[in-house]
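A single protein chain has been removed from this complex, and every other one stays in its place.
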Amino acid sequence: MSEFLRSYLTVAIFGATGCLLVGAFVGLSALVRPTRPQAQKYLTYESGVDPVGTGWSQSNIRYYVFALLFVMFDVEAVFIFPWATRLEAYGYFGLVEMAIFIFILALGLFYAWRKGVLRWV
Amino acid sequence: MLNILAQPPTDAIPTPDVAWSGLMPLLILSGGAVLLLTIVSLAKDFIPRWFTPIYTVLIGIATGVAAIPLWLRVTDTPSAADPNNGPFATLDSSFGVDGFSVFFTMLFAAVVVLVALLANDYLRREDIDGPEFYVLMMLSASGGIVMASANDLIVMFLGLEILSIAVYVMAAMHSRRIESQEAGMKYFVLGALSSAVFLYGIALTYGATGSTNLVEIREFLSNVILLNDALLLAGFALLLVGFGFKVAAVPFHSWTPDVYQGAPTPVVGFMASAVKAAAFAGMLRVFWLTFGSYRTDWQPVIYGLAIATLLVGSFVAIVQTDVKRMLAYSSISHAGYLLVGVQAATNEGTATVLFYLAAYAFMVIGSFTVITLATGPGDAKTSLTDIAGLARTRPVLGIALTVFLLGQAGVPFTSGFFAKFYVISAAADANSYGLAIVAMLAAVVAAFLYLRIMMAIWLDGDEVADPTELAAAKAGIPVPWGAAVVLVVTVGFTLVFGLWPEPMIEMARDAVPALAIG
Partner (left out) sequence: MEAIVFFVSAAIILAGGLGVIVLRNPVHAALSLVATLFGVAVLFIDMEAYFLAAVQVIVYAGAIVVLFLFVIMLVGVDKAEDIYAEPIIKQRQFAALAAAGMLILVALVGVAFAGDVTGQPSNEDMTISRAIENPDGTTTPAETSNINQLAEALFTDYVFAFEITALLLTIAVVGAVVLARRPKGDLQPLPDVEPSWALRKPRAVTPTEATDPSAGDDADQDPDETTVDQAATDGAETDEAKA
């Protein structure tokens, strides 16, 4: 096993321990708790009101624009991270390039904001 | 932070040189789009409706003008006075500036100007949001410039995506017409699939050659004899599928009729001219220029594609009854002729493809201008019976459409004749006689299609037009000024270069692609 992968073994052990602990506690409580099924217990909790319809409901298209903006800035972050690690090596060239990149992306956000898709009503 | 930047770092990365002059047309066009988006965001309610089309036209003209000194520079040979003449590349060889890319830059600039003029009236008539349309069109055209100039497969892919995604949105922009939404959706889903295939092709080509840079790929392929080229050939095939979809080559054409029928008519004009041109630019750059040493491998495939495209495009067009669908199949058959030129894989073949694309771009924008005007509000009355008798009710439109149809049919004294003639003779020069014969036969079949539309607009329509209606129509629905300019320019281009094609074909011959290092 290479040194590199061995360092990830910690991650694997940590993950496995987490799963094991959760599984153990849930399993243990399933063993010791009393089981009295009632229909009310299976209802979706909606602030004490009787739930209407199913859990699946059609969402508003506005959410989509938010999600898309999120993806856009997620990608931006992916590009910014390597740049930030070597900021000094690129000098002004890197600064200017990144400024152009961020400016164009920010313009998209600005446009969406001015068009009112970020407003909630 | 500035302190950090000011200190000369010990391990500074050599930053690439930027030849701003070579990037200028692209910067003007994409910067113009970004600036327009800024203006729209800042002053959304204070922009008069005439501003955006005029702004777009000016940006388009500026792009074309900025390309002229570049054209003079790259088509000249280096001399003692100007050692910088000739093709060059910039940004670590990822952006090539040669006669080929500058030719396409000028073509895209012309398309942007013409479609902006046409779209102004259309968007007003159909009550579609204005500025976004122009922003997307300019960005799409700059994607086309990127494709025509790309010296790197990744850059070409990004150019393709910029070009396509903007057009997907434009196709769906007529939000009250369900067909427009359908067209956008279909084009998007199939286009995304073809982009994925194209990307897979890039990955395989990278795996086989070890580089995404076209210069390095070409050097590798001409210096190394591969013992086993399965990976490379699979890459070729997938790249060809990606391009084939964009140019609407059979069997990757199935989106074309529906999208052309459903999308807003000016957008169809843009699609048929700019998207097709950009895809052919990319195809020539990748296949003829980069994979030139493997031409015996890809030529037969393009041969087959060309025959299928010519036949399907010509024959299926005949049975259509919707004018936009007819022109969609006509655009498929034109892709076939262009493939004939690509298949020749010679400098002359490339030059004829450029000539054909330029001639076709003007004819097809002209045709869709007439259809935009003739079909009236709603953009839905596009069947052959809807435009019957057009030449008598609105003679200007009828005559203009006749010129474009004759041009597309390849009748002498139009630029379309020379386009077809040059392409077929290039194929014959490259000893592809069979293909040349099929192309000529397809031209005869396709002529029937154009004849049918012409008969509809000149002879039919007696039964629909009662005298009062005809009189009212003759009294005149004025042709909007923007569309009128487009018609004058496109008719002029079709006829002038039909009588006197030398300057254009000479320009196309000067525009040979070159892969420069820089």
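As written, the chain order gives the labels A and B, with residue 1 at the start of each chain.
Going forward, contacts are C-beta pairs under 8 Å (C-beta built on N, C-alpha and C of every residue); 3 or more make two chains touch, one makes a residue touch a chain.
Computed from a predicted model, the values in this text were never measured in an experiment.
Every visible chain touched by the undisplayed chain in the complete complex is listed here: A, B. The residue from B:Met24, B:Leu139 or B:Ala335 that touches the chain not shown here is B:Leu139.
Among the residues B:Asp297, B:Asp322 or B:Asp429, only B:Asp322 touches the chain that is left out of the figure. For the chain missing from the display, the contacting residue among B:Ser30, B:Ser273 or B:Ser314 is B:Ser30, taking the whole complex into account.
When the omitted chain is restored, the residue from B:Ile68, B:Ile178 or B:Met455 that touches it is B:Ile178. Residues of chain B that touch the chain left out of view are 13-16, 30, 34, 37, 91-92, 94-95, 127, 129, 132, 135-136, 139, 142-143, 146, 152, 154-155, 158-159, 161-162, 165-166, 168-169, 172-173, 175-179, 184, 206-211, 213, 216, 220, 224, 226-232, 234, 319-322, 378, 380, 383, 385-386.
Looking at chain A, the residues touching the absent chain are 1-5, 8, 54, 56-65, 67-72, 74-79, 81-83, 85-86, 89-90, 93-94, 97, 100-101, 104-105, 107-109, 111-112, 115, 117.
The rule is simple: only the chains that are shown with their structure count from here on.
Considering their complex, residues 86-95, 104, 107, 110-111, 113-115 of chain A touch chain B. For chain B in complex with chain A, the residues that touch the partner chain are 1, 4-5, 7, 9, 11-13, 15, 34, 37-38, 40-42, 44.
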